[in-house]
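A single protein chain has been omitted from the complex, and every remaining protein chain is retained in its original position.
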Amino acid sequence: MTALEAPVLAPPRTFSERVMRVVNKAPVHIALALVALVWLLPTVGLLITSVRPRSEIQASGWWTVFGGNIDFTIANYQAVLDQQNMLSAFINSVSIVVPSTILPLLIASMAAYGFAWVKFPFRETLFLGVIAMLLIPAQMTFIPLSQLIRETGTGGSFLPIWLIHTAFALPFGIFLLRNFFITLPKDLIEAARIDGAGNVDIFRRIVIPLSVPALASYAIFQFLWTWNDLLMALVFAPRDGQPMTVQITKLLGTYASEWYLLAAASFLVMVVPLIVFFSLQRFFVQGLLAGSVK
Amino acid sequence: MSDASVAAKPLERGSGMPKMTDGVSWTASLFVAPAVILLGIFLLYPTISTIILSFENGLDNYIRLFTRDPNFFDVRSFPPTGAFWNNVLWVIFYTGGCVFFGLLIAVMAARVRYEAFIKAIVFLPQAIAATALGVIWRFVYFQQPKTGLLNAGLGVFNIDPIAWLGSATWVNTSLIVAGIWGSVGFATVILSAALKGISTEILEAARVDGARESQIFWRILVPMLSLPISVVAVTLIINVVKLFDLIFVMTKGGPGSSSRTIAFTMYQEALASRNFDYGAAVAVVMLVVLLPVMIYNVRRFRAEKVVQ
Partner (left out) sequence: MTRFRMVAPIAVLALMLTACPASTTSNSPGASGGAGSSGASGATIEVTSLWGGAEAEAFQAVLDAFTADTGINVTYTSQRDEYSTVLSNRIEQGDPPDVAIIPGIGFLRSFAKDDLLIPLADLGLDTSALADAYAPNLSDMGVSVGTVNDVPLAIMVKLNSKSTIWYDPSRFSENGWETPSDWDGLVALTDQIKSDGATPWALGASDSWTLTDWFESIYLRQAGEEAYDTLFSADGDWTDQSVKDAIATMTEILNDDNVAGGIDGALATAFVDGIGLVFSTDPTAEMYYEGGFVGGIATGDVNDALVSGETIDFFDFPEIDGSGSKITVGGDVMAAFTNEPGVAEFMQYLASADAGKAWVAGGTIISPMAGVESGDYPEAVQKEATQIVESDLARFDGSDLLPGGPDLGTVLQTAIQDPGAVDGALSDFQTQVDDAWAELNG
């Protein structure tokens, strides 16, 4: 577990406790209130805008609701869901994201186990290769992969975007999970080996159950990454399978900037990540720390 | 998000390695094979193929990019302009801004009881799509003070409304501010965790010696946090080189070409205009820019192994 826990090494007399006594905190409170304001206002503004009537959005700012200009409606959401295909875009998002999260979870954890606990030729070379691939920009692959999709006849299906999302998630996943797996107690695994357990058994019965927090972090990252992705979906999603992010950009398109629809649609695309974020915040932050700071 | 920048846990040395008591190594390759195959098909092969494509006309695509395409690279005036230089601006100000505000917020939040609340608020944008973030900020940047939050706020101080996204002077600043807003949470969370690892004795001693808070911040905290700061910075720089969504949603590279980035240029050339070999050259430039980071990561991984 140690790798995923925030490195809280401070003794009971923490830095913050010390400071509390020393500093007059009023300026800090004011500054932090300002920070909270700056980070909340734009999002709150979007939320309020999304429930205001179209004509009001054009005529006045969302903050006028605090001056008594209260006229709320759910018509924007209805319009987005009914006319703008946002409901089917939601289903498309799910159709893209679920396999694109499960596949890399499976494949990366297997590979991470291989890199952590089994010896085989070229292991280190391969692992260095994986680290190097962390940085390959998606743009490097657009042209050849389009060609590959054409040659394999998979254009117009979900298969390409599932596999491409999966492949791009692997370097980070292998890295994160391998670093977690090697911290598992060596004795446990060697004891299992002596008892005659094979790699498959060790992987399934010992490594996976002990690694749930790390796997959860990775799954959440991958889920959010693919849910929020625009670029890959623009290029590789099938024409009748475009997710919500792409659908939103259409509202920004040439023939209209429909702000009342945009506000509602943007809020809809944010809902799922916000739920994930608030309910699984712990794993999310742990994963971030494990991926970034030793 | 932070798909890169990673301080590696060292590999176990040979002696610590479990003995291969249970048979041949091909079973092991089965664990790694699916990943290796997918990476080979979807990352390695396309990368090599794109590099080859970019040299279709010898060096001409690169010469054109750096000498005849002012939308990409223009050094005839100062400051230089073009997508490449916009990315340089982003690297300096977005990275610097995120680290500075991230550290500042982390330090301030550590002094109050509602630390978790502040960090959660600042971190929130990390969870939402850049697409939605772009829309949020377009609402903030509306030119009409009656609907645009920022210009309405400036109006209170009698400042004339500014076309934040329409003015070539302001557009990159406006985008970078939106970008910082979105990423400060990442820096805050990481640096806040690192901050808690600093021994209070050192800070205490500094105070006893009469150091002011600003001195403690710049002379003690910043140097002591140099490793996590560099990790955060590297992650953000990688984000910047790949930056696309925010530009696409907020300005489509405009007005003119004044807010294009390298990644946006690649999309524009290769996908929207079907100049595939030219777009390939842009992608290779992205890769080359990231190469030092790639080498740094691999080196660090190796070095840590040797230290063991």
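Per-chain numbering from 1; labels A and B assigned in written order.
Following the convention adopted for this analysis, a residue touches a chain if its C-beta (ideal position, glycine included) is under 8 Å from a C-beta of that chain, and two chains touch if they have at least 3 such contacts.
Being a predicted model, the structure only gives us computed values, none of them experimental.
Within the complete assembly, B:A163 is the residue of B:L30, B:L104, B:A120 or B:A163 that touches the hidden chain.
Checked against the hidden chain, the listed residues A:P137, A:P160, A:G173 or A:P243 yield one contact partner: A:P160.
Which of B:T27, B:Q143, B:T200 or B:S230 touches the hidden chain is settled by the complete complex: it is B:Q143.
Think of the hidden chain as still there; on subunit B it touches residues 36-41, 44-45, 64, 68-71, 141, 143-144, 162-168, 251-252, 254-257, 267, 269, 271-275, 278. Residues 55, 58-59, 122, 125-126, 129, 143, 146-157, 159-160, 234-236, 238-240, 249-250, 252-257 are the ones on subunit A that touch the missing chain.
Everything below uses one rule, namely that only the chains that are shown with their structure count from here on.
Averaged C-alpha coordinates give centres for subunit A and subunit B that are 16 Å from one another.
The residues of subunit B lying in touch with subunit A in their complex are 1-9, 11-12, 16-23, 25, 27-29, 31-32, 34-36, 38-39, 41-47, 49-50, 53, 105, 108-112, 114-115, 117-118, 120-132, 135-137, 139-140, 146-149, 152, 181, 186, 189-190, 193-200, 203-204, 207, 213, 228, 231-232, 235, 238, 241-242, 244-245, 248-249, 263, 266-267, 270-271, 276, 279-280, 282-284, 286-287, 290, 293-294, 297-298, 301-302.
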